[in-house]
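One structure follows; several queries about it will come next.
Omission of a single protein chain aside, the complex is shown with its protein chains in their original locations.
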Amino acid sequence: MTSIASSRREQVSRVLQQHGALMVLAMLVIVGSLTFDSFATAGNAASVVVSSSFLAVIAIGMTFVIISGGIDLSVGSLFVLGGVLAAYGSQYGLLMALALPLGACGVVGLLQGLVIARTGMAPFIVTLAGLLGVRGLMLAISDEGATTYLVKNPAFASLGQGELLGLTYPVYITAALALVAMVLLQRTGFGQNVYAIGGNEQAAALMGVPVARTKVAVYVMSALLAGLAGALNAARLSSGVTILGIGLELDAIAAVVIGGTLLTGGAGGITGTVAGVLLLGVIQSLINQVGNLTSAFQQVVSGAFLALVVVAQRLLSKAQRLS
Amino acid sequence: KSEEPQSAPAATSTAGQQVVQSPSGSAGPTCTLDQFGGKKFDLKTATVGFSQSEKEANPFRIAETKSIKDEAAKLGIANLKVTNAQSQFSKQITDVQQLIAQGVQLLVIAPLNSDGWEPVLQQAAAKKVPIITVDRKINAKACSDYLTFIGSDFHEQGKRAADRMIDALAGKGKVAILLGAPGNNVTTERTDGFKERIAEKAPGIQISFEQTGEFAREKGQQVTEQLIQSNPDINGIYAENDEMALGAVTALKGAGKEAGTIKIVSVDGTRSAVQGIADGWLHAVIESNPRFGPLAFETAQKFLDGQAIPDKVVISDRDYDTSNAKDSLGEAY
Amino acid sequence: MTELTSKPAPRTDLKPRIFAWVQDYGVYAAVLALLLFNVLFTPHFLDVSNFRTQFVQVTPIVIVSLGMALVIGTQGIDLSVGSVMALAAALVALYLGYGALPALIVAVIGGAVVGAAGGALVAYVGVQPIVATLALLVGIRGIANVLVPQLVEFRNPDLIALGSSSVAGIPIIVLIAAALTLIMLFVVRRTTFGRQVVAIGGNRSASELSGLPVKRVLLIVYVISGLLAALAGVLATARLQASDPTSLGLFIELSAITAVVVGGTPLTGGRIRVLSTVMGALLMQLLAATLIKHNLPQSWTQMVQAVIILAAVYATRERANR
């Protein structure tokens, strides 16, 4: 009887832990709508959702990486590289516009994954090298960033700009990816392996989990998603902008962690990540609503918000019994 | 308590005002309210959005934002919404989209990048919100995608800097370039203009070193320290903004160089740089005037009044050198 | 001389010995190799003034890395160091009117306060270090920019002297960095605190059960990191002869982390290598200098850096247990 009662309590706190970000998000939205007239408008909501969708795609990949106990700092650079390559490739048609960035980013992810899995080097440092190297590569193919390739292919452009019910296609693509990722994580052997190696890599290996293969897969996935986000963004902007993506990896990590995924690996989920991404978007939108903050104050406010959110999220989940 | 302020008192509001290069619309096509297809509204009661690209943390951005805000206040525009993209391009796109969602009727944008404005332009076009871009261009069609551009010609700035360098070195010598942030239009155009003019007018000048100083003073100092160490025979330094030039000055001082032995030419026209000319450390500075407020709102008002406005308003920047530095100190920003 | 790692057991066979040597001293070897390259291929490399430049430029990173190594030893990470440097620059500018020393003290206290805030979030609230310090990274630079919205030049002779004068031919700031390195070496190797830091990084719950003041130690570690970052900020400001909260210390957290990791301190905590961290910072500095001196474009610079980081860390990585 005690065990049933305690397990119910644990279930409740587990739900809190997983959905803490969602609750903070709901609170912010309510406060925001009550404070600003122009906050809860369809247009504003759409702009938050649309602009969040690219970060969301990256954060989904990051969620897999972090649950597996790793981290991927290269996503910001892959995002730009993906965009530049997509814009370049779009001269040769829709297929190239997608194949080129995905191929290149996939290769980078594969290399990073192989190095991490085979040599046991820290993911942080391997992907930090990735961050530098990929940005260097991007600069190299864009004449030190001076050349911006434009998207002339209407089919590809509409992938980023086309609208359905007031939301652009990337939003739907993101939603679909999130669903697939959820199933992948919760309902497939691959997902279980990701949790297992993040929770206890040694044990996972002894339990017969293909550790190296899973790790490689996770980094490939993250890189592919970052490249895809970059390509979609290039389609949206109709050009391969070269100055994007600096610090994007930190946003993605923040979103994932705010979403309740443990940075030490082994626990977390996609719903939390999506909530985390939206949370960051809403914070930004609220700051914009205020309208006249100087740039420095904006930073103070978003730093304070971030601290507040993680503390709130942490306190909500503190009910969780510590082992 | 900070140190006593050392620079001259702030310039009066009219000092250093922007001057339009070619009297309005003499060249190029023009644009009217009818052509653009918008509706007339009263600027005073309208909601106006200003999207700044970088933090208000260097003299240029500070002066730019201040000029817009001051002018709006002067004209009695009560509803001015200002956003700042903190140098993140994606954020700037979102910022502007949210401004449009908040119902602004006129947008003034200082773009971080010239390309990639598709989503914003579409949304603005759907709502017929006129966009005036200041200091950097947007690569799109004036008078339909956006209204007009007001700003300097960066390419031209590079060329003028080259002219000054050629003067200073009498047409021959070795020059180093402190590049701006990579991938930035300003960097690209100021570099191209400079190199073009050097190649064309002074083949005796060799550009033997170019490294990014990322528009920051510390980076400029560090790169220059490395530079003068490994290339002691350098004669001139072209810095693509004043901050890097001032960093280079600190480096030269630290290495025990005398003022003026290495000729430094830079772009922007901040007060410290003009002071640097007066002190003999800088050779010349090409101005890039950030005070867009008056011109922007004047142009908007003209447009709303139904007058034809030019599709680009290029302002005439001046140069500072030893001949005018001391006197112009009050006008520099 | 190993640093607070267990001395490997006496070994008889050669191969593991070489392996272990590379693991422990790989970063020294890499620095040597780079020096050799430069001596051969870089003009004017052997000038005294060149070494001065390199040492002076690396000082802020070294000082920040020392604190970072401590934080990483506890299995944490401190992303806020760059912003703390900016805050220190701002505080110096604001208080310079009272003289250089008071301004320095205020700046360092400011750094300690930020460190304490991060430490409290990590130790007492239980926020993960990377997010706690990420919030500070954003917010503290904002505060620095609110305090001093743009670069401010100063003429205070004491502060300028701190940044540019030398004792016995060695720049003061280099001497300060060297002294701090020695102090940190002592703290890590010889003090109870140092042992507690690595123990907490190695196994936190075991440390708690062993009665170590885990939370307090964590708090102090972040305070030290903040202190050192602030000091680095003051020194960098003194050298620049201007306070620049806008861009001072941008991305230095990545350089510092790289220095620590290239030096062979694992990000998983439980071990700290002080001298190797300094070497790691020197390696990255020399590398950057080499690339600049050879006038490589940015794209090349970044790709070469990536490769060198990978190679250095590969050499010093932990052995797999097979």
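Letters A, B and C mark the chains as written, and numbering starts fresh at 1 in each.
Here is the rule we use: a residue touches a chain if its C-beta (ideal position, glycine included) is under 8 Å from a C-beta of that chain, and two chains touch if they have at least 3 such contacts.
Everything below uses one rule, namely that contacts and distances are computed from a predicted model.
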Per UniProt record, name of the chain withheld from view ["Sugar ABC transporter ATP-binding protein", "Dihydroorotate dehydrogenase B (NAD(+)), electron transfer subunit", "Phosphoribosylformylglycinamidine synthase subunit PurQ" or "Fumarate reductase flavoprotein subunit"]
"Sugar ABC transporter ATP-binding protein"
Of the chains you can see, which ones touch the chain that is left out?
A, C
Quick one: which of C:Y28, C:F193, C:W300 or C:Y314 touches the chain that's been left out?
C:F193
Return the single residue from C:G82, C:P129, C:G201 or C:P245 that touches the missing chain.
C:G201
Contact with the hidden chain only, please: which subunit A residues?
2-7, 9-11, 183, 186-189, 192-193, 195-196, 199-200, 202-210, 262, 266-267, 321, 323
The missing chain sits against subunit C at residues 6-11, 16, 190-193, 195-196, 198-199, 201-203, 205-213, 269-271, 321-322
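Just so we're on the same page, only the chains that are shown with their structure count from here on.
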How many angstrom lie between the centres of subunit A and subunit C, each centre taken as the mean Cα position?
29
Check each residue of subunit C and list the ones that touch at least two other chains.
145, 149, 298
Please output the residue numbers of subunit B that touch at least 2 other chains, ranges allowed.
55-57, 182
Can you check the complex and tell me which residues of subunit C touch subunit A?
79, 121, 125-128, 130-132, 134-146, 149, 254, 257-258, 261-262, 266-268, 297-307, 309-310, 313-314, 317-318, 320
Under the stated contact criterion, what part of subunit C meets subunit B in this complex?
42-45, 47, 49-50, 53, 56-57, 93-98, 145, 149-156, 164, 236, 239-242, 244-248, 250, 289, 292-293, 295, 298
Of all residues in subunit B, those that touch subunit C in their complex:
1-4, 6, 55-59, 62, 182, 208-212, 214, 216-219, 221-223, 225-227, 229-230, 232, 243, 246-247, 250, 254-255, 272
